[in-house]
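Below is a slice of the complex: some chains, not all, each in place.
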Amino acid sequence: MSGSIDFNITRMGYIEFLVTDLERARDFYVDVIGLYETERDAEHVYLRAIEDREHHCIVLRKAPQPGVSHFAFKVECEEDLDRLHAKFTTLKRPVRWLADNQRTAQGRTLLVQDPLNFAVAFYAEMASAPWLLQKYHLHRHGCPTRLDHVNVLTPDAHRGYEWYCNDLGFRPAEITEGEAPEHRIWASWLYRKATVHDIAVMNGPGPRVHHAGISLMDPMGVIRACDALAGAGYADNIERGPARHGISNALFVYIRDPDGNRFELYTGDYLTTDRNSEPLRWSLDNPRRQTYWGPPPPRRWFEEHMSVHDIMTGKPIPPTEPLLRAVPTYVD
Amino acid sequence: MSGSIDFNITRMGYIEFLVTDLERARDFYVDVIGLYETERDAEHVYLRAIEDREHHCIVLRKAPQPGVSHFAFKVECEEDLDRLHAKFTTLKRPVRWLADNQRTAQGRTLLVQDPLNFAVAFYAEMASAPWLLQKYHLHRHGCPTRLDHVNVLTPDAHRGYEWYCNDLGFRPAEITEGEAPEHRIWASWLYRKATVHDIAVMNGPGPRVHHAGISLMDPMGVIRACDALAGAGYADNIERGPARHGISNALFVYIRDPDGNRFELYTGDYLTTDRNSEPLRWSLDNPRRQTYWGPPPPRRWFEEHMSVHDIMTGKPIPPTEPLLRAVPTYVD
């Protein structure tokens, strides 16, 4: 199959969160989490992190309901967009080019409803923005470095794995296998850039987005982020952690924004430069998989997810129940 | 009352943990937690931390049951021991001098059953031991700096507060008050040395020891300690945290040793140099008191405690139920 891949997805690009109170969300992400506002208009706030040299990695968009309007991958060149357009058209999937006023600071942007029913955008160009990496006097709290990945739920995660690897050219860094004898893939951590993942595809009711993963500069950033959240009155928005995942080795904390959108602040994963390496394999019911150490996740971490939207109607898509059970045996 | 205090307790001295497998306990505290073995014999292992210039701050003693045989405060001079002997004799409390073979590396050591029924020792002299603070090539994992405090349960914590402050000269750094209208003290953090506490006295079934508090060199030590525990196969011995207490501002993790004895690794409290300062006051049901941020404590953190022993018979003392409720309202 991979012989048919004639485009080059280079990395996770951005995610667009829907928020009901734009001002409140902006203050949360900028003043407490430590992202930077590049630009805003009446409907959007465009945020970037300290490693970014481009305009945004997170967009906040005013909407009546929270959730994820879409997430986007960056591709290497403009021609890749046309090849992806052809591919999704051939697959008879919904596809459209974003209107000019829907792609501030972005070049041509293709929006598709992929075969897993996720709203996914692709773009090759984004306007540059001042680099903040060495503007240390402006760094705050957890000090986010980049949008690293999204983590999504789909009713057949094995099929999701195949879609991303066989059709889009992702490589697996780590895999969670379901029960014998099939050992069907229950979740996979898939990358294009040389980290553990650009996207994780998990078994569950979908299409749903579980979280966006934002990387931090160093492990103390996880502690400083929690401190800043609590100091600002957001202690209850810390949903899970700090703890360490077995998978990916991430030291993490999961946070709900004031609208309930979920993101992970994390650090400590590793380079995946050797693309031919065998993926690490974990058993679903190995408790060290999810929690190498740390408190058990609350049940809502497994049960609450962000809605995904129809790219033509803009409406939330109702989820389909998963083929495999959605929660490991060790969760109470 | 304080006019009658004619001795000077200077600080928390050491704690003696009872362990059923001395070798296993030694390997846990030395290889994983990062304490140092100063000396051992058939029945004991003597441990110190990197700030210690004396022989031990934790003693592991082989016993048929886990628990705390006693904990000890250091006093300024030998005469203080005689004055304490007189005080406890006047109070008609059980009191005895430890036999030579029960006080390795210690000078004269007075052991008493105090009015709260705890087994408490006092000593003025301990043999010196090489200072490890700048032996950085020997530091490991969480890097414990000192035994900082003990935390105990007693059925009338208000009376416990008065005993320590009025009779022994401790100062309160922070106080948890019970419900109106009495605002009876539910717990207090009491110091002689200039940190938040040498002892915390909490409302609960007692006499019981909740935990020993071991300070770390820096906040990353909490993360490194968890990592080392999980790497060595002890992830399930992490009972609570990492998280931050409102009280004392400590960044902490609670750990159960292989026998179930509980200790806290913590960092981030503050100096209490201004002894005349008003103590910080917290309401029992303020959730930020126990957990400034972080996951909720498991119920066993509230309900399981270490037994305390009779200084004459060596037998565990059955606990008495507390006057006030023992668990805050916000615990499930």
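By letter and in written order, the chains are A and B; residue numbering begins at 1 in each of them.
Here is the rule we use: a residue touches a chain if its C-beta (ideal position, glycine included) is under 8 Å from a C-beta of that chain, and two chains touch if they have at least 3 such contacts.
Please read these numbers as outputs of a predicted model, since none were measured by experiment.
Enquirer: Going from the 2 copies shown, figure out how many the entire complex holds in this file.
Expert: Number of identical chains in the whole complex: 4.
Here, only the chains that are shown with their structure count from here on.
Enquirer: For chain A versus chain B, what separation do you get between their C-alpha means, in angstrom?
Expert: So the centroids are 44 Å from each other.
Enquirer: Quick check: in the complex, which residue numbers of chain A touch chain B?
Expert: Listed in rising order, the residues of chain A that touch chain B are 219-220, 222-223, 226-227, 229-230, 235, 238, 240-244, 251, 288, 291-295, 298.
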